[in-house]
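Okay, structure first, notes after.
Omission of a single protein chain aside, the complex is shown with its protein chains in their original locations.
On to subunit A.
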Amino acid sequence: MKKWISLMAIASISAAALAGCSGGSSGNGNASANPSSSSSAAPSDSEPAGKSSGKPVELTFWGDWSGEGQKQFETMVDAFNKSQDRIKVKYVLQQDMITKFLTAATSGGSPDILFWDRWRTSLYAPKNVLHPLDEFLAKDGVSKDDFYGEALKELTYKDQLYGLPLTVDARALFYNKKLLADAGVANPPTNWQELEDAAIKTTKWNGSKLQVAGFSLGDAGLFNMYLQQAGGTMLTDDGKTNFNNDKGKAVLDYWDRLLNQDKVYKIGFEQGLGESTDAFATGKLAMTYNGPWMLTTYKKYGKDLDFGVVPPPAGPNGDKGSVMGGFGLVIPEGSKHQQEAWEFIKWWTANKDNALLWAKTSLNIPGFKPAIEDAFFQDDPFWKPFLETLEIAKIRPTHPGYSVMEGDALIPNVQLFQQSKQSAEDTLKKAQQQGDKLLQDNAVVK
């Protein structure tokens, strides 16, 4: 008897534990009994709602930026609301936006505009929860050529466009001018060889303690970028890994040289250094790859940090490469006011003045190219190198299993390689085998 009671207790505890991790799924399950009903009803609703003048149409805009980002969004929303009186947009902060959207997409209560991490498009577009924008673009004569093509590619699934790019970013090389000058490096590096030389010269060891690292090798996730510089690509056209070859080997050999022979870095050197103790900002790191989002932080240091930015150095055969990322705006299929939502998106992302206002407010590079022509970007020594980088930058492959392949197969194996736990050949082979399997397992999105 007693035994049974305790067995029952264990069973219920583990069951409760289980509910903890899968509760979200089943909770949503109740709501998704009729997944397509809300989406199919939406388009017919939107037309009459737009015409009923007098009272403005209220739109909900979801995003997961809080604090400064929320203020920047609200600045844009306010400006839009003031610019006309038919549509009124409201920004709603959703900390756990994607999870919330999953429920909302099927159970009604869907927002009208969604702030969108673009790489998710290949996962969500096949599920019919996003509304294609091609008709809107054609009707209003918005030209795709005005946007960064790579960013549009990331928002496209099966030749249909699901959003417009709001921001674009790519990593470029930040260098500490003082550290380079002190080490006798006259010009910032333009290729791998110069980068290695400059890193060796700027590195300072004190016994077993690394005082100044010449170049950051902390992020194994930048493999993609280096592979492009070596002239390779991450995936083949038919969706398989494409780095187990001499291009991938070139990247690993280069890293191995920097890390284990030249000793310009130490694994874990930057881990846990927050913004206030950032290794580059405090002069403990001479060169590092970073994105335009760090400009504001580094500029705050003023005279204490004399730094510059150059496009990523080219690889051994002169190939250039960087990875483009960024955000977009999309319209959920469940929105009841898709026409009005489109007008808001168009106003924000496809208008030179507004895109520029957004750029100046948030200090992001907008996805709308005419806005980039402004002196705000063209005459600024910090923005210029990023604009040059964006010209050569490529998005991550849009395979739905790509992020899993990178995070669970490639990076772990590269980390083992960096710590001399396995050879370059084994690393590439294992990453290929595991990566191809993950790509395959996560490929089916219906």
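In the analysis below, a residue touches a chain if its C-beta (ideal position, glycine included) is under 8 Å from a C-beta of that chain, and two chains touch if they have at least 3 such contacts; residues count from 1.
To be clear about the criterion, contacts and distances are computed from a predicted model.
Undergrad: Assign the chain not included in the display its UniProt protein name, restricting the answer to "Succinyl-CoA--3-ketoacid-CoA transferase", "Cytochrome bc1 complex cytochrome b subunit", "Acyl carrier protein" or "Sugar ABC transporter permease".
TA: "Sugar ABC transporter permease"
Undergrad: Among A:202, A:364, A:389 or A:413, which residue is in touch with the absent chain?
TA: A:413
Undergrad: Tell me which stretches of subunit A touch the chain missing from the display.
TA: So the residues of subunit A touching the unseen chain are 6-7, 10-30, 32, 35-36, 98-99, 102-103, 105-106, 123-124, 127-129, 208-210, 266-269, 271-274, 277, 400-401, 403-404, 407-409, 411-413, 415-416, 419, 421, 434, 437-438, 441-442, 445-446.
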